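With one protein chain withheld, the remaining protein chains of the complex are depicted in position.
The block that comes next holds chain A.
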């Protein structure tokens, strides 16, 4: 079943005008902020396809920046997000890209924080649902409907066993998992979607595994009702 429950039909509560161009864009922005791990100081936002064509009319630009500011989909500050971002010291630039993308509603956010940078590419696939399709140079596909761990690490034997062991000891069930690496023994990203929300203790222990560079948690559930 593509639609799982009554609130995927009645809902989300959102700021208009379009569940895919506005609500979905807020969620991609929030996911990108969480992937960076802090509120970005600068954001270069490249829009593709229908996003590039109609972002001003649909408010996709303010929606994405709202997500970077950690607003939920029905936050009434969304229409004024650009000025809120400016007052918060966030520099934002938009680029409408010509290059075709597989999905018509695609955006790539290149974010800079106080110590780190990240690039997140995502698609808004309808009804406020999103799919993240890339993190930095890695392939990563997840819907951000569940708590999702991003573990950046070096590629070596036993890494996944150590990660899953930590989650096992906390009774966090892994519902889906994927690994991509730049090269053998090179940099890798493991994406772990979880049924339960990993706590700060699990994040700390994952971060202490030898060869793990950083750990990020993406969790959009707060500010989006109860599921």
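Just so we're on the same page, contacts are C-beta pairs under 8 Å (C-beta built on N, C-alpha and C of every residue); 3 or more make two chains touch, one makes a residue touch a chain; residues count from 1.
Just so we're on the same page, contacts and distances are computed from a predicted model.
Undergrad: Consult the UniProt record of the chain that does not appear here and report its protein name from "Carbohydrate ABC transporter membrane protein 1, CUT1 family", "Enoyl-CoA hydratase/isomerase family protein", "Iron(III) transport system permease protein" or "L-serine dehydratase".
TA: The correct option from "Carbohydrate ABC transporter membrane protein 1, CUT1 family", "Enoyl-CoA hydratase/isomerase family protein", "Iron(III) transport system permease protein" or "L-serine dehydratase" is "L-serine dehydratase", the UniProt name of the unshown chain.
Undergrad: Return the single residue from A:112, A:127, A:143 or A:207 that touches the missing chain.
TA: With A:112, A:127, A:143 or A:207 as choices, the missing chain is touched by A:127.
Undergrad: For the full complex, which residue in A:6, A:102 or A:115 touches the chain that was left out?
TA: A:6
Undergrad: Consider the whole complex, including the chain that is not shown, and state which of A:57, A:158 or A:199 touches that chain.
TA: Final answer for the missing-chain contact: A:57.
Undergrad: Could you tell me which of A:22, A:106 or A:145 touches the chain that is not displayed?
TA: A:22
Undergrad: Residues on chain A that touch the omitted chain in the whole complex?
TA: Looking at chain A, the ones touching the missing chain are residues 1-20, 22-23, 50, 53-54, 56-59, 62, 74, 76, 78-79, 104, 126-128, 225-227.
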